[in-house]
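For this view, one protein chain was removed and the others were kept in their places.
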Amino acid sequence: MISVRKGGLLDGGYLWYQVRRSPLMAVGTLLILTVLICTAFAPWIAPHDPNAINLVNRLAPPSFEHPFGTDEVGRDLFSRVIYGSRASVGIGLAIVAISMTIGSAIGAFSGLAGGRTDTVIMRVMDVLLSFPPLVMAMALAAALGPSLFNAMLAIAVVRIPFYVRLARGQALGLRERPYVRAAVTFGARPLGIVQRHILPNALAPIIVQSTLDIGLAILTASALSFIGLGAQQPTAEWGAMVSTGRQFLLDQWWYPTFPGLAILLTAGGFNLLGDGLRDLLDPKTRAR
Amino acid sequence: MSFLYVIRRRLILLLLVVIGVTIITFAISHMIPGDPARLMAGDRATPEIVQSMRTRLGLDQPLHLQYLNYVGSLLQGDLGTSIRTGRPVADDLVRFFPATIELAAVALFFSVLAGVPLGVASAVYRNRWIDQVSRTISVTGISTPAFWLGLLLIMLFYGRLDWLPSSGRLGGDVTAPPFVTGMLLIDTLLAGDLAAFRSALSHILLPAFTLGFVHLGVVTRQIRSSMLEVLQEDYVRTAKAGGLSRRQIIFGHALRNALIPSVTMLGLAFGDLLYGAVLTETVFAWPGMGNYVVQSIHALDFPAIMGFTVVASIAYVLINLLVDLTYMLLDPQIRSVG
């Protein structure tokens, strides 16, 4: 009814207006920024070498010197949590980058190709989607051999069908848009249509989904590490730290608590940001 | 679309899934480092024993024959023999399955019971404090590593407060009820053993909460978004213009329509709960399928892993079929055509 000319996504003031309306998205952004800073500047932020063993000072409770306490060989847990962000965020981003790229390409191709090709691809995806994803990832990781890299591959493979479906849906929806139909009427070739019309418009929803997915990927990766199929000692990785800390659960509460909290806050940050982006992009829920 | 068409499509999918799962698990099992025959024969076995084991397992045959053998025995309900437990995989699964179902069901019950009202309140009071609180809860749920939450709960309710047990399904002070459904909450009641029931209940509380809390976030988010969509539909405005009360509009008109798309999601989520239970079961030493499969994976017990994956995938497709049919029953437009 009343249209406001301003309010594009790149209008900084508008973004700030939305932040005030939806503080949770701002919280998410802050969390992600914090984690990213930890990732980039770990050596400067961390007070100790994450792998420096100090058997004298084993399992020390949180103190000024060791804010999160120390582990069973006296390593500083705070420094290990800071360094752990590298493994977790890195693996999360890598998983999503791989599965999004491959999945979207297959999905867009399938949707635009249509016909038998589409049917075959989608049946294969239906089959893949029928596997319990976590178990599948575990089986793959076990078969490949337990390591962080293999865990990443396993999770990425399992996520591909989701992106295939998403991108195909986008492609099918966009194909019916009048501007795409108009492009057909002046003889545009399929590849040109994909490049000029489908890709630019399908990208936004896919990016939103992948933001949400980073959170999930980080959680899954830490879960694999927790059951021993991911990061191996002495790599500082949050899931593996919780796993080791489990033995000291009842007496040294800090050991599993802080690494787990780091997972929660990081995954939460990506989820909040993704939610917020979706609200901003979805015209139906987009606030005035 | 008709009911029959949907069922037919699902059954075809089921067939494809079985073929796909078997091929993939079979392929994975041949990628594994290590020799199953050697694993099975044990560390001290002589090469001769390993070789005879290999022949017994059919591992010396060409791959495609091995696969056909596998599928053939699968069709007879034979999922192979577990390397780790030495029992038929099918027997193991039957033994552990009810515990997982029970856990997932209680978790689902909890998450829906809390998640639906939260989601509704969140949508109705959009952008107010209730919404912010409920969204915070839901994002926390989605972002919490279940294994970590489980540990915290054990630390608090078992370690500090000593209110609840930390592992297992039943205390050592009560006797297990006779096996009827395999679900202890039901079996204890059927046996009329209230003490055992109380023990089973106290054992399931923490794992069910752990599993349910993660799911709670999913439910809340789904209900919120479909409520938001429904609340701005024209028929809600009609109801308002007709002078209906807020309660009639929110629960009679909006929620009713918001639940229809949610059914699909909740049904699928039950599938996720079943398999999400893997981590929770590990943490609470819950003797279910999840625990079984994690131990199998550690032992590279591929007959068990394959068996589990095949059964789980089939169950997943069947759950999907049920969900689709429920959805069709709920939506009058589809119902009438069917």
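For clarity, chains are labelled A and B in written order, and residue numbers in each chain start from 1.
The rule is simple: contacts are C-beta pairs under 8 Å (C-beta built on N, C-alpha and C of every residue); 3 or more make two chains touch, one makes a residue touch a chain.
What we mean here is this: contacts and distances are computed from a predicted model.
Per its UniProt record, the hidden chain corresponds to "ABC transporter ATP-binding protein" from the list "ABC transporter ATP-binding protein", "Heme exporter protein D", "L-lactate dehydrogenase complex protein LldG" or "Integral membrane protein". Considering the complete assembly, chain A touches the hidden chain via residues 1-8, 13-14, 17, 177-179, 181-189, 192, 196-197, 200-201, 288.
Where chain B meets the chain that is not shown, the touching residues are 1-2, 4-5, 7-9, 127, 233-235, 237-246, 248, 252-253, 256-257, 260, 330-333, 336-337.
What we mean here is this: only the chains that are shown with their structure count from here on.
With centres taken as mean Cα positions, chain B sits 23 Å from chain A. Residues 13, 16-17, 19-21, 24-25, 28-29, 31-33, 127, 132, 135-136, 139-140, 142-149, 151-152, 154-155, 158-159, 221, 225, 228-229, 232, 271, 274-276, 278-279, 282-283, 293-294, 297-298, 300, 305, 308-309, 312-313, 316-317, 320 of chain B touch chain A in their complex. In the complex of the two chains, the chain A residues touching chain B come out as 21-24, 123-124, 126-128, 130-136, 138-140, 142-145, 215, 219, 222-223, 226-229, 239, 242-243, 245-246, 249-250, 253, 256-257, 260, 263-265, 267-268, 271-272, 275, 284-285, 287.
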